[in-house]
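Of the protein chains in this complex, one is absent; all others appear in place.
Chain IDs A and B follow the sequence of writing; residue 1 opens each chain.
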Amino acid sequence: METAALKQQLKKQIVEFLNLLSIKPEDIKDDEPLFGAGLGLDSIDSLELIVLLGREYGIEIKDPKEGRKILVDINTMVAYIEQHRTK
Amino acid sequence: MISAIGNTVAENRTALQEGKCGITSLSLLSSKYAGIMPFGEIKITTEELKKKLNATEPGVTRTSLLALHAFNEAINDSKLSSEEIISFDTALIGASTVGGMCLTDELYNDANKKDGGSEYLSSYDCASVNIYLQERYKMNGPVNTINTACSSSANAIMYGSRLIKSGRAKRAIVGGVDSLAKFTINGFNALHILSSDICTPFDEQRKGLNLGEGAAFLILEKEEDTIGKKIYAVVSGYCNSNDSFHPSSLSDEGDGPYLAMKGALDMANLRKDEISFINAHGTATENNDAVESTAMLRLFGKVPAFASTKSNIGHTLAAAGAIEAVYSILNLTHQEVYPSLHYNRPITKTGLVPVQTYQKMPLQHVMSNSFGFAGNCSSLIFSTI
Partner (left out) sequence: MLYIHQSTCISPQQTFLDVNIDVLHEPVENKLKVIEPTYEDIPPGILRRMAKAVRIGVGAALPIIKNFSHIDGFIIGTSNAGMEDCIKFLNQIIQYEEGVLTPSNFVQSTPNALAGQLGLLTKNKGYNITHVHRGLAFENAIVDAMMMLHDHPENNYLLSAVDETSAYNYNIDRLSGWYKKEVVTCEQFYQTNSTGSISGESAIAFLVSGEKVNATARLAAIHTLHTEEEMLIEKQLQYFLEKNLPAGEKIDLLISGENGDNRLLKYYTTVENILDDNITIARFKHMAGEYATASAFAVWLSCQILQTQYIPLHMLKKSIPQSNTKNILVYNNYKGSQHSFILITKEN
């Protein structure tokens, strides 16, 4: 899958998985921080995103702290998916 | 009481004195995590409990059985008569977070309407445990079930005390129970706060908690009604406060724990230096132990001797408050403290060191902390008579 398409797909999955009611996938900028000031996700969301990566892309992340280094923004997530996906 | 280190109060005391650890691999509960993570499992099967307790009627869950076991010991120890048990002024205040949800498959089938309905249809909620005890003993007084996660039975003790103080009850049987369940195991695991090793409360390298199961009940009465009776301790202070920071973790400053401990001190009318010992909540999660340490330092400055008995039996969730109340009362009755196990070195940020060896110690007031999800924080103070 092309990177651009993957980014679109991931944004859609994040919005659905985290039930982000007021946000449309296309509104999420590629380099917008997921946590803190940008999208405003929190620690429970980071655990949920780890599950998402596992279920949709077959990526296993055992340590949530390591997970936070990957879950910076859409760009970092997509880069990691492209490198490590098994699905 | 009953826990992973003993089936009676006396057995628990001996085990605590010996620094015995009841946290092992699961051998009774069938779960993917058996052999992967350690738990404070009570090594008696549910079938054995049913037989021992003469509780073979349909719909009785492991949670209710553990509660019945502890309830029986409390009643026998206090020598409450059957008239007193059924009296309209005897309250039963209990706590559970698991209730009948230890029966994963039955609940799944019933909730998804897979079959005609199991024998447990009215046994799943937390109230089912206390209703079971109430009906078995034909109790007529006020009965209540509290669920504030890990602080549930601490709140049950508080609530029972207040019922007596307000004249709504003459005596209160208070306590809590939880049994191991796939539901809680997987829930805590999804939050990444279970440790794959035996827990190390207040240690810098701590990796998370071990779940446990157990139950404990205490009988509370007013001083004037205890003439001629055996008294263990006084409930001299308590406080319930909320951390109001996050659904499943405590704030760095620990406002909730701080306010709960301070409120208990204020109610007991004690100075900070009068607390002889603290039975800490000490779950060994990164969050709890750091925050509890910070809150203790904030309040006490010079923190009293403290330890976590979760290093012996794991985190028994709703039962923790009551079990640890009994342990605190053992501290007072026998003027001794039990070691916090598996500890190596202090949390760098706070530098606090728990008690590590069994020792006799002059104790007058012992504090017991319980902090839970949804920011529910409670602290109790027990004092010598």
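Things to note:
Keep in mind that, in the parts below, a residue touches a chain if its C-beta (ideal position, glycine included) is under 8 Å from a C-beta of that chain, and two chains touch if they have at least 3 such contacts.
Every value quoted in this text rests on a predicted model; they were computed, and no experiment measured them.
Contact with the omitted chain, checked across B:T24, B:T46, B:N186 or B:T333, is made by B:N186.
When the full complex is taken into account, the listed residue touching the unshown chain is B:I131, out of B:L26, B:I75 or B:I131. Note that of B:N155, B:S179 or B:S368, the residue touching the chain absent from this view is B:N155. Here one chain is not drawn; of B:L16, B:L49 or B:L163, the residue touching it is B:L163.
In the complete complex, the hidden chain is touched by one of B:G35, B:G117 or B:G351, namely B:G117. The set of chain B residues touching the chain not shown comprises 31-33, 97, 101, 104, 107-108, 110-113, 116-117, 121-122, 124-128, 130-131, 134-135, 139-140, 142-149, 155, 159, 162-163, 166, 168, 182-183, 185-187, 189-191, 240-248, 255-256, 259, 372-376.
Residues of chain A in touch with the missing chain: 17-23, 40, 44, 47-48, 50-51, 54-55, 60.
Quick note on the criterion: only the chains that are shown with their structure count from here on.
Centroid to centroid, with C-alpha atoms defining each point, chain A and chain B lie 39 Å apart. On chain B, the positions that touch chain A within their shared complex are 190-192, 246-249. By the touch criterion given at the top, residues 42-44, 47, 51, 64 of chain A touch chain B in their complex.
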